[in-house]
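Structure record follows, encoded as structure tokens.
Note that this complex is displayed minus one protein chain, with the remaining chains in position.
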Amino acid sequence: MDRFIFLTFDGLSRGAVYAAFALALVLIWRAARVVNFAQGAMAVVTAYAAYTISDAVGSYLVGFLVALVSGLALGALVERGLMRFVGHANPLNDVIVALGLVLFLTAVVGMIFGGEYRAANQPFDTSAIEVGGIPLMSRYDLFIWGTVAAIVVLLALLFTRTAVGLRMRAAAFAPEVSRLLGVNVGRMLTLGWALAAVVGAVAGVLILPTELGLHPHAMDIVFASAFAAAIVGGLDSPVGAVVGGIIVGLILSYVSGYLGAALTPVAVLVVLLAVLLLRPGGIFSSVRARTV
Amino acid sequence: MSTTNPARPAEQPQTVPVRPTRSPMSRFVVPRPLRPGQGSTLLRHLFWVAVAAAVVYFVSYGIDPFRNYQLATVAAYLCVTAGLTMLTGLNGQLSLGHGALMACGAYTVALAQNEFSDRDLFGPWRLPISLALGVLVAALAGALIGVCAARLRGPYLAGVTLAVALVVPAFTTRFADLFNADQGLSVYVDSPPAGLGPYFPPERWQAWIAIGAAMVSLLVVANLVNSRFGRSFKAVRDDEVAAKLVGIHVARTQVLAFVVSAACAGLGGGVLAVISQSVSPSVFGLTLSLNLLLAIVLGGLGSLFGAAWGALLLVLLPYLTTEVTRGFDLSPRLANKLEGNLPLAIFGLTLIVVMLVAPGGIQEAFRALGRTVRRRWRRT
Partner (left out) sequence: MLRNARRGIVVAACLALIATNAACSDDAPSSSGGGGTAAAVPGVTDTEITLGTHMPLTGPAAAGYSKIAPASKAFFDYVNANGGVNGRKIKYLIEDDGYNPANTQTVVRKLVLEDKVFAILNGLGTPTHTGVLDFLKTQKVPDLFVASGSRSWNQPEKYPTTFGYQPDYTVEGKIIADYVKKNFPGQVVCHMGQDDDFGRDSLAGVEQVLGADGVKSKQKYVTSNTNITPQIQAFKTAGCQVVISATIPAFTALSLGTAAKIAFKPQWIPSSVGADYTTLSGLLGPGKALLEGLIAPGYLPVSTDSANPWIQLFQKVNKEYNGNAPFDGNIVFGMNVAYLTVQALLKAGKDLTRENLLAAVESGGFKNAAVGPYRYSKTDHSGIGGMQMGKVTGGVQAAFGPVVQTDDAAGQVTEYTEAAAPPPANGIPTV
């Protein structure tokens, strides 16, 4: 039982970061109907920016802010400078360009910073607080939870309470009508990318201390887990991303703990199939397939 | 995603006049009028395949062993891309897991070949039987995935197939006694037949095997595409509801497409195991699956010609980028930073540029070029 409780808390901590990363994927999907395969590589770039500045200044908070700003800039840049010009002969072109971007960004980061691991910066003590002899959560885990919760609340407010949020939703769901009504659809798209990249950058900075360290490929595996999380929850639903992230985090922890680390990919596949065969659009899908 | 409204308006001219609701999956289409075949399709395809095989046969004599190896690799990938471009381009199903299906074929061939040689069973029939077994196992796996895939659309299908691509190492590690975990298996491959002479390079023999397999794969796909099934594939891709209304069993069509493309992947994987004389899980990881997707889109989605371009690019692009960067004379300090990374950066940039310049892929670009040239010709 101790083991189960331990694994549950471990999975929840992991899940929170997957949730944040999945949220970034959901944001771009909602804005542009694109699965951003370059999300991981973009988060690596912003993390390097954050670490370089924060090492120079000696403050974690400054680094965190740099991650936010560079995420905003990079997201806008990628949309304005690249994605906007991708032809839409088929939606796979976006995927291929994103994959090209992944190769390019990782290679450039590798050239500038080298391929070595760089130790993660952490603002808080990561040693776990013990309850009844079971190490449960560290202060850093609580920081992750707090930050992810804040992101969710802020996004919810943005989309439901502000004019910009409304315009963004309109531009994503009915671009023609929105354009007629005077919404600058192109600008909303850029904003969507920038916002998603900010969330991805925060997720990247949050997850690094729980990983091996900063490295050009630091987000490869995280991306796969986060993609699974977003799919499980439903790509159209921010709540789904959070729930999906937690489910994936828990599954990885339980399977590692009880069955062996090597089997986790099988477990992820099984969960994906179990959820999607029952609900092909993810747990929180709202639209029903039209049938004859 | 199947019922959400398309986020962007259709940006290319439509050739099919009436389209009440365009399913978002139809964005996979490069629209092209259907052309009814004249005469016997099979015979005509057989003829062209024979011509191609003959050309390649003579060329394989003219090139050195390493080019033959590259040729064999191109042919092995062509087996897979032919099937994948049919699945994704013509039937609208996205798969990021074809690397895993190749692994099914490759591991089956490895186990069968080694079993034969352990039991001292020799003969020219061994390799075809092993390859056939590989195709069978991959097709079964494809049927399993296909049944699940038939319920899924767009990114959800991508997510599940991506998870499939990631399970290969888990299997080889879990059943390490059989698959030998990360280290993988070496594959017993016969040397070229004695009749070809003592100095016949094994690479040329392997190229012949690979090209033979690629021709089989192309023949099967080309004929299927031009059959009743091929038309159902496209109908399902363009509009599922309409396809159902005209009596096409959508799920069955999708599973069929998946099984055939999985069989092609199994053949390609088996051939790859033969030409590299080894199999290991990291060969068939996510990188391979994504590369296959790159290949068919860069080549030109939905066309077998495009599949061939794609297979060629998969082999030549990494080779050329490395060669180009090798030409630079760098100080040790700079070389330590750039070596390895520079070719990857160029590779990434090439992908982006090709997609921006030729969104329909290389094949489409050439077709457009051909049209322009012909128009000019006529005008003068």
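Each chain carries a letter (A and B) given by its place in the written order, and its residues are counted from 1.
We adopt the following convention: contacts are C-beta pairs under 8 Å (C-beta built on N, C-alpha and C of every residue); 3 or more make two chains touch, one makes a residue touch a chain.
Everything numeric in this text was worked out from a predicted model, so none of it was measured.
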item	value
On chain B, residues whose C-beta touches the chain left out of the figure	32, 34-35, 37, 41, 44-45, 48-49, 51-52, 55-56, 59, 62-67, 69-71, 73-74, 166, 169, 173, 176, 181-184, 186, 198-203, 211, 215, 218, 222, 225-226, 230, 276-278, 280-283, 285, 287-288, 302-309, 311-312, 315-316, 318-319, 322, 331-336, 339-341, 343-344, 363, 367
Sites on chain A contacted by the missing partner chain, in the whole complex	2-3, 6-7, 10, 14, 106-107, 110, 115-121, 126-128, 130, 135, 138, 210-213, 215, 217, 220-221, 252-253, 256-257, 260-262, 264-265
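In the analysis below, only the chains that are shown with their structure count from here on.
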item	value
In the complex with chain B, residue positions of chain A that touch it	29, 32-33, 35, 82, 85-93, 95-97, 99-108, 110-112, 114, 172-176, 224, 227-228, 230-231, 235-236, 260, 262-266, 268-269, 272-273, 276-277, 280-282, 287-292
Chain A partner contacts - residues on chain B that touch it in the complex	1-9, 11-12, 24, 27-30, 88, 94, 148, 151-156, 158-160, 162-164, 166-167, 169-171, 173-174, 241, 244-245, 286, 290, 293-294, 297-298, 301, 337-338, 340-342, 344-345, 347-352, 355-356, 359-360, 364
